[in-house]
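The complex appears here without one of its protein chains, the remainder shown in place.
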Amino acid sequence: MEQIDQIFVHLKHGVVAFLPEGLQPLVSILISVTAIVLVFPLLFALTTVLERKGLGRIQNRPGPNRVGLPRLPTLFPWLPKLRLAGFGQFAADGIKSLTKEDIVPREADRVVHFLAPFVLLVPVLLAFSVLPVGRNMAALDLRETGLLFFFAAGAATELSVFMAGWSSHNKYSLLGAMRAIAQMISYEIPLILSSLTVVMMAGSLSLVTIVERQSGVNFGFLHGWHVFTPWGFAGFWLFLIAACAEANRTPFDLPEAESELVAGYFTEYSGFKFALFFLGEYLGLFAISGLGITLFLGGWLSPFTFLNWMPSWFWFFFKLFLMIAFFIWLRGTLPRLRLDQLMNFAWKFLLPMTLINLVVAALWHFTNSWNPALRWLLGAILLTFSYWILGRGFEAKFRPRTYRYAS
Amino acid sequence: MLGSGILKGLAETAKNFVGSYIDESGLTTIEYPDERQTLAENTRQFPFLVFDGDDAMKGLRCVSCQICEKECPPQCIFIVKSKDKKPDHVGKPQFYPATFDIDLSVCMSCQICVEVCPFEAIKMDTEFELSTSDRFGQLLLHKGQLAKPNSHFQEIHPTDAAVSDAALAADKAKAEAKAAADAKAKAEAGIPRPLASSPEAVTIPPALGPPNLPM
Amino acid sequence: MNPLHQYLLLSAMLFSVGLAGALVRRHAILVLVGIELMLNAANLNFLAFWRYGGNPEALTGIMFVIFAIAVAAAEAAVGLALIISIYRHLRTSNVDEVNKLNG
Amino acid sequence: MSVATESPAPRNYEVVPKTSPEGSELDGELLEVAMGPQHPSTHGVFRMDVVLDGETVVKLKPVFGYLHRNHEKIAENTSYLGSMPYTDRLDYFCSLTNNWAYALAVEKLAGLQVPERAEFIRVITAELTRLQNHTSVCGFLLQDMGALGTPLMYAFREREKILDLFESLTGARMMCNYMRFGGCRCDLPPGWLDRVRKIVGDFPQFLDSYEALLNTNEILLARTQGVGRLPRELAISAGVTGPMLRACGVDYDIRKVDHYGIYDRFEFRIPLGEQGDVYDRYMIRLLEIRESLKILQQALKEVPGGPIIDPKAKLRSFRPKVGEAYGRIEGPKGELGFYLISDGSPNPYRYRVRPPSLINLTILEDMCLGQSVADAVVTLGSVDIVLGEVDR
Partner (left out) sequence: MSLRNLVHSALCLAVSLVGLALIYLGLDAEFIGWIQILVYVGAVSILIVFAILLTRGTEAPAGRITFAPWSGLIIAGAVFATLAWTVIKSKALTEITGNPSLDVSFVVKNIGGKLVAEYVLPLQVMGLLLTAALIGAVIIALHERKGLK
């Protein structure tokens, strides 16, 4: 089992060991980079199909189920028609986007227009490098500043959004970019503050250390994930909401609100550049989900100690899958917020909640000697109470109505 | 509490998601080329001209009265009346359409031509795969492409066909009775005159069962 | 010429570029950009001295830079708000045309 | 329409000139966006010329006519019967109610009596039409709000069943062309009423789940309440009808006012809103569906036998006597009326449609001013327009 768990690590070490001493660090890095660049885009490809299938099922339709392997009757006459339940769709989409005409508006700022998708993609891919996807499987363990690196990389994507929106010379793009930036800046604060609780408790900015800190065991079988504490639970949901907004997912998909802004900041992109934006968006979602998993859901740790025999990377990707499924589920259900409501929500609800959560986390830290149940209850009560108080303002304003009938 | 409505909605979509795997009847999608829906009997797509017998051009019921051409709302029917006449199903000599074109790209499948036709000559087809690769030539359908046998009509619209066949049979019976009476009268008068046409020219398919019409 | 020299020269260059921008360009935002550059040049100096100075454990340079970044952010926010406000009033963002107080 | 005088669509990125009438303070910050005619949420080829201050709408001009097909003039040059299939294409979501309104006008003109069975069939089909229109409109509204089609798909799933009914009755799913002057075109196919009963019986269950999906959803509440508010007086003076008018609290339903058809035989209530905002419009539609179900249940109990068309009605060479008539019904979108003048010829001398969508759309600017673009889109969705009817 240990072997399977560490199979990729051993593989890498094996390859590296063949090389001369001087090349080893370089090749080691290159292998990690290649792994990231291969695995996550592949995951993206699968996700697009899964998302469409899942949304289809939510909406009572089968979703894509036609495209499988091309038959190529001249080459393989014996090959039957394989539909693979529609999982060939992503290849078809990819080929389509590659072969489509790349249209650049006449008035666009060509250089910036060209650079924008790459400026989006590069930081997002960089962000993956600090995520530990399994035991000993972080491409880069920044002992000092792992989390900070992640957020710095995330902050750089805003620039790309602006570049795309501004250079297209399209009003929808511009409005979409303005919305996206306003939203990303606003939601970065709750995002950082909610992850700050974890940093406080783990006492480290290193994601690897944070995962290791969660490996404690409760009740003899349950791993001590942060989500099993009141501040971790609240923090996880706050993080999830903020992550949703950072990744521009429903109900916070205003920047690309189809019914209002056509496609938001990438309205004027077509062909492969559009695909890159799409890829960047999804990779951003994966990265931020991966961060959520690392911070709150125990990273690559299994949920129960008796499941420890399963490989650690399996658990990471399984959790990632669940997170993405949750995002798809949200997308299939919820309508979209309005910009001012979005801002109000960020500043008047999320921010106070995250601050209170910080206080609760501090309380948790200093009541270490208390009875665990009491400690739990105290945190839960504090958080529920503040949630209720903050939610009341909304409920006073908006509520379902009852209607009268004409006599 | 804030969020309860969202949770309710999520539960609903989850129910539908799971339900779509448990009970496939909720999925209304029909995977078209592989699966085909049985069409309702009343389905109407595009008109066709009914003919009796085996020879399409000979047995065409249309007498080129041009009512449909006049009534057609988008004016997609084009008829040129013939110079000569040929016998219709009761044996009466009638004009026939020398040209009968319907423009598929203009037709809006309203069925008014069928309703106004006094000769049961034009009916609606249920064929809907009408696309062609040539938008100029092949969308204008000519008489030869439009003519379809009565058996086709009986197959796609059995109820309507029964009514129409009964009406035609009644017509024919009446005409034959009249002809017989005429002949008798003529015979009685002692001046034999030939019938307008030879009865072999008209072949009428055996009428379907008795017209038990749901009214 | 040790590394410290190089960093200091770079910082001096950055400072001069910022200064030139602030002096030459008349667009208020670009003036602000120039000031940002100068601040960053100062930060670079602090870090260089912290790194190569005698007492890196004291972290004085880093602390200074942290505060400088915070101040710079605040300054940028207020400065840009002012520029927008001025633009709304006077329809210009050229610093030379903002001369209402000149009487 | 204003299309002809419209200047060509503005360049993609254009600053409003400094000499805007608002005064020099605001100019330069305004953004003029032409939403449509190719825009995902304008329900067809409709254009809103919006002037935005940031995201706030300061000016909105609805521009329509892209789908103008000369409907009225064509009808004046075809026979009375020939216009019937064209009425299907006015509001292509509810062709049967369009048919009915037109048939009603011609029946008034020609003095035809509709047999009782036909009246029942008309009520049943019209209410089925209302069901499918209201469910899908609510779906479209939520789609405009960003609910990614889930409510719309649920609505379409139910609509599909109703369209199947229409198909087996009239031969077509949307372009039914079913009613005739003095009755209906053909009788019900065997077993049709049982199918309707089953669908009507299952519909409340669907409605419950539809309402559970989003009705109490906080995002929906926040997006719709207080948005696109239409004052009662403005609604009355602008001639707004249908669910939009009733959402403002005005008790006006032509089914109750005119007693056309046999509606006075059925018991149903008229739900009324208070605020006249998007939420009210949405909820009024959902409540109206329940009332329609009540009508359907009552009507399905007692469909009589008999002829389905007035024996006096002629298909060919139909020439009503000289005169004029206005026939109106409560369509799903509002008062749908046909005004006809006959000069005794086979074609109407004047043919005029009162399209509810168009008249409800005229007050779009009043509802959207001062709100954000997102609200304008939602407000447009709540008006329930079909461009076939708006542009004619």
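Note that the chains take the letters A, B, C and D in the order they are written out, and that residue 1 is the start of every chain.
We adopt the following convention: contacts are C-beta pairs under 8 Å (C-beta built on N, C-alpha and C of every residue); 3 or more make two chains touch, one makes a residue touch a chain.
Only a predicted model underlies this, so the values are computations on that prediction, with no experimental measurement involved.
Listed here are the subunit A residues that touch the chain not shown: 109, 112, 142-145, 148-149, 151-156, 158-159, 162-163, 166, 174, 178, 181, 185, 188, 205. By the touch criterion stated above, the residues of subunit C touching the omitted chain are 1-5, 7-10, 12-17, 19-21, 23-27, 29-30, 32-34, 36-37, 40, 43-44, 47-48, 50-54, 56-57, 59, 62-63, 65-67, 69-78, 80-85, 87-89, 92-94, 96.
Keep in mind that, in the parts below, only the chains that are shown with their structure count from here on.
With each centre defined as the average position of its C-alpha atoms, the distance from subunit A to subunit C rounds to 35 Å.
Rounded to whole angstrom units, the spacing between the C-alpha centres of subunit C and subunit D is 61. Contacts with at least two other chains are made by no residue of subunit C. Contacts with at least two other chains are made by residues 58-61, 332-334, 394 of subunit A.
Residues 78-79, 81-86, 88-89, 150, 154, 156-157, 160, 164, 167-172, 175, 177, 185-187, 189-190, 209, 212-221, 315-316 of subunit D are the ones touching subunit B in the complex.
Residues of subunit D that touch subunit A in their complex: 11-13, 31-33, 39-41, 52, 55, 142-150, 153-154, 157, 213-223, 225, 251, 253, 256, 269-274, 279-280, 283-284, 287, 372-375, 377. Listed in rising order, the residues of subunit B touching subunit D in the complex are 2-6, 8-9, 11-13, 15-16, 26, 28, 40-44, 67, 71-73, 108-112, 115-116, 118, 124, 159, 214-215.
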